[in-house]
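Right, I'll just put the structure down here and ask away after.
Every protein chain but one is kept in place in this view of the complex.
Going by the order they are written in, the chains are A, B and C; count residues from 1 in each one.
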């Protein structure tokens, strides 16, 4: 009985490996296992080489691993590229039709088991389910929920195919890949993007504008799929500049409003971000990072846009930036982002990346009753004649009203303005308005999510990371030989409150920043706040996600003094 | 005899005060005086309140001052707004027709002395020239050079008007405003923008694209005016995104290439900047700062876009940023920018602001023979078949060839690419290409302009500034009561070399950063590099330029412990 | 009863004699005629001289970025389909920096009215060529004459079958205000391109220049696309004014998921509904 398995399905784009992968993942989660999915795909629609890796465990799994227990090869290239990663007691399953003679390969007669190529996915699912010992009802149920709505006619056929594949696999008598029973409650199956989507819905998002861009396109598309049900307006804009300006317009009009994009698209939004800052209009901006500069590697992962997001937009205005580490944090922090955007009346950012955006995990279902009311503007004021959108207040925050819903007037201006919103070149007012805008920093400062610490009380070495590297780093400290490595993870990367973390930096012998970029951008931010003695960096920028093994290898090298 | 005078001409937009101001400035420079002009105008075409201040001195003048010696009021508002700044032995000249009864105002009968309102400017010029004792031939010569080319027919008329105004003024017997003789060689009359323009020409600029935006529009317009003479192609683009992409295209095609814009326009160029980084294409980017966020105060000054320029563009790639302090530095550093852009094959930035862009100074003529050859791409290679645009080299810099001029092929790609320029998703190549791009940092690091220090050997207080605040800060240390204030000015703000400045920070009791923004953006950069004990900031963000008085007032407060 | 005074009196930043003054008056007149109260309208603009217009109206104002009035207006209208949303900006703003949004707005056909103050020049930045400046027109920025051909907004809008396409002239205020009323009342996206003399920077297309050329359309059938297309070419010796084209493409708002007319502000889904969605991820 295995406690854990890493299953990699590989093939060309267009061979449907995501469908097998997702069905399998769902079946595993419904069977009570923990999963961690890593998707790797090329920037093309057919051909090339893509993989879908499901790591499944009786206990929590939180990082990609390179060692493969079961390799499912839909084409020859997959065997060639990945066989050296298959463990000694691992298994390579391949389509019978792949002409490849090599010891120890198990052939699956996809063509024989499926009435047509459309059903080959389900053959894979059936085979794997039997192999690892899932109850057949589990993959069956998944087929029903996934195909049931879209194609009720094909459900029965699929189940038949599943059955024969399952039976065929049992007949093969391959032992040693059955998973131990798990006690986990079956939860949700969510990617980082899904976490953002559900968070936005829970926060009452009304409007989302976007221009398609990997890896964030899925967010507006999922919101749109529920548009009718929840009354969410999602508009595909002509370009990213339109998207951000639409979102700001909708926010002015009273909708909880957001955009989702990636680095290049976000670069185009910079002027719009500044508009949100100047006009004090709440907007939530999701930036799913991928390797740059320019078009870079459109379907891979990186954490290279922190600096850009931190300073995007000309001029000076406050902002908050979250860097969620997993789908749960995506959910929680998206809700928080909407609330904070409204309370600080400005842009709030959520930085994800392709790895997190596409990585499915099993998630304990959210308790929606726990979610506190998200702040919103108003439609009433005591003295409509005197209402001023930018009234000077002690906190810098002025009451925000929704235009046309009452007899007051709401005037918003991208130029410097009087409290009533009209354009001015009065330089004393200018100074007051700058002060007003910057004062709102206090709203953000008062509500910073502190970093989370994991590990021994007095670690000798401290790993520091942010965003999606949480899982890999967590596994790294758990797997570290000596029990003296701690981890500090930041899910909010701006603003920072030194008091939240300075003590963590004082005692360890070595502090190692773990980031998926080449510059160590977050390290620079932290070192602005606290003096870090003996700081090191573990960086990755080949487009693949960080993983525990990668971290530990380099940690060892660092500890041996090699840099 | 005066050693110095501050003359402020005020009126509405459309009253031609810039014409009087420029003629007067030219006459003063040709008479051998030092000048420092500050232009302040509103974002409108007619009406409102604009000023043109000429500070003229026998010795160097480098900062605006608020005390006015001669106020020339073209309208009533000018008297009302500025009379309290006129010194006790100062003078207010006003148009006779302004109905304003007040002691000590000298009336000029503009209408009587000018045959039509078109000539009123020259009345002002004649009057002022006589008042301060300029030889009449000086303003006469200026009229000839300024109007001579455009309107030869009106030159004679203007000179007649000048004569009568000059004679009229002499008849008024107003004493006490004659300037002492000066020994300065008459030099050039240049604004910061002019410095950039001449620097670009001297560097051999071939192409400039832009979308109009204050305060940078003058740069492409001046280049265009010489287009025929020098073969410079200047194109007004449909938007800023087009401008930066055109400039990158022209640079690929072999032209020395630049854009000029301001904060909001630059924000739109961020994606393009990243393209220059990824494709390793040289481009010089001039950002004339003005107060933001968003549209802000379009005609005023600020140093608020340093952070944005430092991190503009998604992904990671090297860059250099200059912050010239005066028109000479604009000239020198623009030449350097073109050279460095080519040698590092990437974007290089010049940060000016409205104050510097519009501020005329007298400049010692440049010695063009001293200018070293600016680097350029090539049109030949030994083995055209094997040419690779992104060949991996030790320095990270690959030979750059101009396409179509030889039998080689030049392939450029915004995606990650092979050495031959073609798109790849090979992740090992990716890592090599990131390393290659970042290695070029060494080219920039090897050629950093160190900050300049002015003042006593062991200052008790050190002012630190960058860009246009040079003059005001310089005057502040000269005027400081005690001779113990030093000044460190950075004309290159990125990259920084700690060795160039760390010693300056170790001895002073107090370090005071002087910046025209609200966040002290440069201070944050410096504090990343060196630990600064007892650091303070003098910040200004009302849209007006820094001046020596402003700095000294706040320095006093700081020293008295008030913050 | 709504009156002109309800929309306030403001000092403007415009030159005396500028065509913007009369456009402002025509707008007010149109609002009064439609009996729209100040708080029912949202005026959206970009940056430029024309774009300052909403500041001189007592109403709701969204004065956004140069070139980006239309996307902002789109978001506003989608957020609150019941509001009367009118976009007012210059030729540079809408056809230059904002050209892509102009195309998209026509395609979307949201019930917005776009008033373009078309002075064939960049006014606020002091006289560079705009997209509608004639070829060869000399400016300080185009000392050898504008090298590009002019953008013909009417031709493009008709070619794209924009729902309502009209041309007005600042010098004919009653005619103009009538066009504005028609534009606002017509469903879908409406364009009124307004010829606006810029007395300071455009010495070619002056008040007299326009006056001599403009004539009111009489027997034109705005439902006739081919005729409208032909008319759109008439732009030089004679300039036709009036409604050039009127279409009946379906209006975007009809396809919105939420009940038309209901502001998104009021549309708050119940926790039950959210819960159902969350459960579908199990």
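Everything below uses one rule, namely that contacts are C-beta pairs under 8 Å (C-beta built on N, C-alpha and C of every residue); 3 or more make two chains touch, one makes a residue touch a chain.
Given the structure is predicted, the values throughout are model-derived calculations rather than measurements.
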Where the missing chain makes contact, among the chains that are shown: A, B, C
Selected residue (touches chain absent from view) among B:120, B:235, B:353 or B:515: B:235
Residue of A:253, A:294 or A:321 in touch with the missing chain, whole complex considered: A:294
Which of C:58, C:138, C:220 or C:249 contacts the chain that the document leaves out: C:249
In subunit A, positions touching the absent partner: 14, 42-48, 211-214, 217, 220-221, 224-225, 227-228, 236, 238-239, 264, 294-295, 298
Absent-chain interface as seen on subunit C, which is shown: 95, 97-100, 103-104, 106-109, 131, 135, 144-145, 147-152, 155-156, 158-161, 225-226, 229-230, 232-233, 249-250, 252, 255, 257
Residues in subunit B touching the chain absent from view: 30, 186-190, 194, 198, 201-202, 204, 206-207, 209, 226-233, 235, 237-239, 241-243, 245-257, 271-272, 275, 279, 365-366, 368-369, 376-377, 379, 402-415, 421-423
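The rule is short, and it goes like this: only the chains that are shown with their structure count from here on.
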Averaged-CA centre spacing for the pair subunit C and subunit A, given as whole angstrom: 41
Centroid distance [mean C-alpha coordinates] between subunit B and subunit A, Å: 44
Centre-of-Cα separation between subunit C and subunit B, whole angstrom: 37
Touching two or more other chains - residues of subunit C: 47, 65
Overlap residues in subunit B, where contacts from two or more other chains coincide: 42-43, 48, 264, 294-295, 298
